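Shown here is a partial selection of chains from the complex, left in place.
The letters A, B and C name the chains in turn, as written, and every chain counts its residues from 1.
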């Protein structure tokens, strides 16, 4: 159970303060998947950073199972938007970094399975700067999956992958989720993806991010989404939510 | 490898040619011709210079090693723990400019005239260079680099071993290069007492005897020692920073 | 000598020396085994510069040093209890570059001279200028502490004159510099052997034995030609090769105290220049017990 109550995060820049999240509240039940969708710059990454313990200075209450964020106690699998690979570690070392840090032996079969499904087995000895963008992203995915986390925080995890790969990654994620029921916050830019992998979908307002709306998603995990009418309506509903604000803001700017 | 050898020969040719030209223009005993010096160099290499070189090499190696052992951890901590860095930076800023030569009597008092005080003098000088370089290197690591490890709840040990040390390794090697040059200079005021061995002693002694050929032979020896250690550091970098 | 010596082995002593002529008797005594004959172990520590030597003395790493009256006064003024125990024989030469057309002290007026400031070199220079009728202000003093550099500047005409100790003074002469004056010609001799008070108190028997060996060495130096110990000069003292033909060593004397006049002159010079706070009398800085 993750509960975020009245979270406000500000960044200081050379000339002024940027409010990234403003009085933001969200709850994630154990074993739930929340897809987070919102306009660029609305504070999605900021939210994940707070939950992963990276950002410390915020207002509001952020609790994981009733306790404050503490990555040493909690087992957090984080896929960073820019992948967060360590350039001096090989693909393999990067992939098993989580286990190394937790001081655990790796479940060899599971690890092999993940690396294989992610198509990384041929490049385990390479360094990140010898990979393509999508390959780097897959290493980051591998790292978080191999960790078998209690809480999975994914920041646009499949953004650098082609559609076919992306779909098989989504399925891999759902497979893993079905097996381990890991609570997940899944930030995405794709409405289709949100509908496919999100049991609930949270839509954010433009910057500073607040919750614009929350949708129970009956279409979760359904195949061949695009062909269904329900998907069309759902997708329209989300688009409308996203757009509304934009228009409001546009108006606010013009008037 | 082969290209390296060509570069080396080219560099040597340029250096020796320049030296030769200067010696021809000036025609003074204080700038002897490289030919005469090399002749002398090879003449005294087996009998004298070799032994002196070994002494100096040992002192340089011990001095640099000790400085790294002391300076790198301090520099890493000053760079990483901002509290500690803020408090200890002024201490370094006050201590580094203190002329270590002027502390010679104190060092002699504590450590005598033997090897200990010679190596201590080297350490006293280059340890600050290492601290400053390493501190700045760690400060320059972008904060995003830490995010993965923070989210994994990494202990300090891991943050050091997996991020700070590998990220600042190139600068540690830079500081070793800079320190090497400095250590060699320091030989000139540490190898002049309590010993009759070492290139510093040898050059000073030759200088006092106005024996410029021997003096320059010693300088050539130092130059070769320096080059050898620099090359060793380059090789180490090649191996340690394979990911680059 | 007293009977105690034979019964108890003498404590070893260490003496710091520079590569100059003052140190030759000690090194000869060492080489010729006179110290061993006297049953004392004397550790001769070689230094390349006066500050190194003084630091070693002040930090207690050596018991005594071949030094000068100025250094003795400075040390006492700085709170270090050292005593002059005997004089040493050295000389400082005022030399001019051969191409400058200077033939006597008077024509040095307005010229530049390389010295090291606030040292025995400057003292000797002032004395020699004074004898030639010049005041220190009449001449442009240039500080160049390193002796070989001073030599080089003289020979290349970067300065008109220089005051140098031997052996490099002899090198300069050999290469054409003109000798205007020297301390031995003037009969001043501020070079001394000094010991820390602590060593004098605890190791007086050893120091006495050392002096007996010193006398033997002086005997040796008096009767032997330079050529018979030239290798010692070159290998052990650090003199330039080929110097044996041109060097003029001072007339070494048996263990003796420095002259009261030299002493007072130095102290006056120091106090006039406000280089020391206290004025010292002869008896305050000189320990007579080692000179018969």
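We adopt the following convention: a contact is a pair of C-beta atoms (placed from the backbone, for glycine too) under 8 Å apart; a residue touches a chain by one contact, two chains touch by 3 or more.
Keep in mind the model is a prediction, meaning the values are calculated, not measured.
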Overall composition (this structure file), stated as a label formula: A x2, B x2, C x1
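The criterion applied here is as follows: only the chains that are shown with their structure count from here on.
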Arrangement of touching chains [line / ring / star / complete / other]: line
Farthest chain relative to subunit C (centres taken as mean CA coordinates): A
Centre-most chain [mean C-alpha coordinates]: B
Chain centre separation (subunit A, subunit B; CA means) in Å: 49
Subunit B and subunit C: spacing of chain centres that average the CA atoms, whole Å: 36
Inter-centroid spacing, subunit C versus subunit A (mean Cα positions, whole Å): 83
Where subunit B touches two or more other chains, by residue: none
Touch list for subunit A against partner subunit B, complex: 49, 52-54, 70-74, 76, 78, 80, 82, 84-89, 97-98, 100-102, 127, 129, 143, 147, 153
In the complex, subunit B residues that touch subunit A: 144-145, 147-155, 158, 162-163, 166-167, 241-243
Subunit C residues touching subunit B - in the complex, by the definition given at the top: 19, 45-49, 51-53, 55-56, 58-62, 147-148, 151-152, 156, 168, 171, 234, 238-241
